[in-house]
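Missing here: one protein chain of the complex. Every other protein chain is in place.
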Amino acid sequence: MSATAEDPFGNAAATPDGGRAATTTGEALVEVRDLTKHFPITSGILFARQVGAVKAVDGVSFDVRRGETLGIVGETGCGKSTTARLVLRLLEPTAGEVRFEGEDITHLRGGALKALRREAQMIFQDPYSSLNPRKTIGSIIAEPFAVHGLEKDKGARKRAVQTLMETVGLNPEHYNRYPHEFSGGQRQRIGVARALALKPKLLIADEPVSALDVSIQAQVLNLLREMQREFGLTVVFIAHDLSVVRHMCDRVAVMYLGKIVEVGPGDSLYGFPRHPYTGALLSAVPVPDPSHHGKKRRLLTGDVPSPANPPSACRFHTRCPKAQPVCSVDDPPLEDKGSGTLTACHFPLTHAELEQMGVRSAA
Amino acid sequence: MTAYVIRRLLWGVLLLVLVTALTFVLFRVIPTGNPAVLRAGHDPQPHFIKELERVLGLNKSLPAQFWQYMKEIFLHFNFGYSYYNQEAVVSLIRERLPATLSLTVGAAMLWVIGGLTVGILSALKRHSFVDRLSMGGALVVLSAPEFWLGLIFLFLFANDIGKLKILPGSGSYVGLTSNPGKWFESLIMPWIVLASGSAAVFARLVRGSLIETMDEDYIRTARAKGLPEKSVVRQGVRSAINPAVTLLALEIGVLLGGAVLVETVFNIPGVGVLSYKAIQTADFSVIQGTVLLASMFIIVANIVADIAYAYLDPRVRYG
Partner (left out) sequence: MSDEPLLRVEDLKVEFATEDGVVHAVDGVTYQVFPGRTLGIVGESGSGKTVASLTTLGLTRLQGARISGRILFEGRDLVALPDSELRTIRGNEIAMIFQDPLSSLHPLYKIGRQLTEAVLAHRDVSKAKARERAIELLGWVGIPDPGRRIDDYPHEFSGGMRQRVMIAMALANDPKILIADEPTTALDVTVQAQILALMERLQEEFGMAIVIITHDMGVVAEMADDIAVMYAGRIVETASADMVFSGPEHPYTWGLLRSIPALDRPRGEDLVPIPGTPPSLIRPPSGCHFHPRCAYAQPDHARIDPSLDPVAPGSSHYVACLLSSEDRRRLWAELQAGRQPQQAIAEVGLPEATA
């Protein structure tokens, strides 16, 4: 994937990545440019003045190509969930723009915003609190139809809902049961059914399996992949678990303190990560193989700085083992470093350094 | 923390001013009669009413009257004059304040201590006989109006009319300075009567709060450290009382209302009785004065509760 001046995100080239490139046409479904969201912090004795801001998302640009699964990974405070909500316009950006199918949705309101909801949907992390406990799952899944005035005939609506239930692996006869009668994994399936009711083009999954048991996670992940194939979905998959993201996604973006530090096809990003933070993340993941034990790991010191007061220029320079003076002065742009990913770093990692960190890297 | 306290105090002052202003509006707007007539007392002469109108500044514009009113209260501490009692409202209140304070402060202490004790015991012995008895009793007591409860107490225990003549009856109040022993005795029943409703509410709240707290993870940690159960419970209580503190501030208002009734039943010469009589005789100056006093009392109580809450919960201070 090569970036050129006219095509900074390398969209033009159709790259074989992970064997799923056949479904992506390279055309962008969602375009995000310089997206920013600052949450004001107020203080003051009598009157609240804005004294600062939590820079949750601070200038993020990426595309989501039609048919692909884009993963966004990062730790607490990196802004991945906020980014997802901005793309779906559940929040309004402080700056920057979001385009959906070419149309600028950054400041959409009212009816137009509602129309967007038919095309872009979300499933949430906590299956226990994201379903209204007072509604039957039938009415929960039917709600999108009701809100958008579709399938007005009761019978047709019920049939549509039951078909959806079957598709996600639920028993259609449980139409009149309540959420508390289902397990976590099943509730997540209900959430998926609800999100897919209107056959959206874009599905954003915000940590969809983090709250589930390991044996159920695999079921829900497989379901998501199946649904993507069946509905021709474009998926943005947000998680903190690098192994899950690698498994599910064609391309992956790594976020740190409100910015994307590296983005690229899964094979390239996991095979030869260039950004020191990506390297640190991969090095930190415990591998289910005891023979890995004793591998040398470079541990990051300290904590993530507060998004209210992020470091200057390169956000990672305060914890980066490779930081030089230039890093605190000059904010590195996302650029191609010749290894398949776009990286925002003045001193990207080398094979030797990755070796030292215990991260196996492909040539 | 300091910024928080200053902010609360400033808001409190602002609130006081607002309440005073609102009182002005209420007492000018709502009574449809001539304010001078309403203040003039019993069967006034027409020339007196004219004179009063001049004193009250009724011929001036409303904003000017408002300004005069605010000036009088905040700068001169002049709450008006009661023609019915032939005394300045301020001095009337000052005479009677000690009795009311004796009653309410004592009742408040009893309420907090009693409510806490009952609440904690009930929470620790959940579903036991003690728990059911105290919660059931609390329900009865908080449903009962204070005057009814007061009369029942007098009926049972007053040494003049009661069945078991053990406590001084109605009208036996004396000031603390004149006879401490009698002062205390005469207040026992009023204290219990006034405190019980609030104590019952408090006990139920503390019970619920403590039950929830004892399920928290940090209580499990305390046990895992090998602490004796008494220390563990103390840690739980420390957390459980926080939500109760906010209730305290609200309940003060209820307590004041109850004080009026209790003073009447037990014939204690306090501000409560004063305001009751003022309502009966439509003595507006006094009514206005006691309303202002009560409001100030409640505002102060709320500020104290807010500050206490911030002191008790270090996480709150960032607000």
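Think of it as A and B in the order they're written, each chain with its own count starting at 1.
In the analysis below, contacts are C-beta pairs under 8 Å (C-beta built on N, C-alpha and C of every residue); 3 or more make two chains touch, one makes a residue touch a chain.
All figures in this text were calculated on a predicted structure; none of them were measured in a lab.
When the missing chain is restored to the complex, the residue among B:23, B:100 or B:235 that touches it is B:235. Across A:99, A:177, A:322 or A:360, the residue that sits in touch with the chain not pictured is A:360.
Screening A:36, A:94, A:139 or A:243 against the full complex identifies A:243 as the residue touching the chain left out. Those residues of chain A that touch the chain absent from the view are 18-20, 75-76, 183, 185-186, 213-219, 221-222, 240-244, 246-248, 266-267, 270, 280-293, 297, 299-300, 303-304, 360.
For chain B, the residues in touch with the chain missing from this view are 216-218, 220-228, 231, 235, 238-239, 242, 312-315.
Criterion: only the chains that are shown with their structure count from here on.
Centroid to centroid, with C-alpha atoms defining each point, chain A and chain B lie 56 Å apart.
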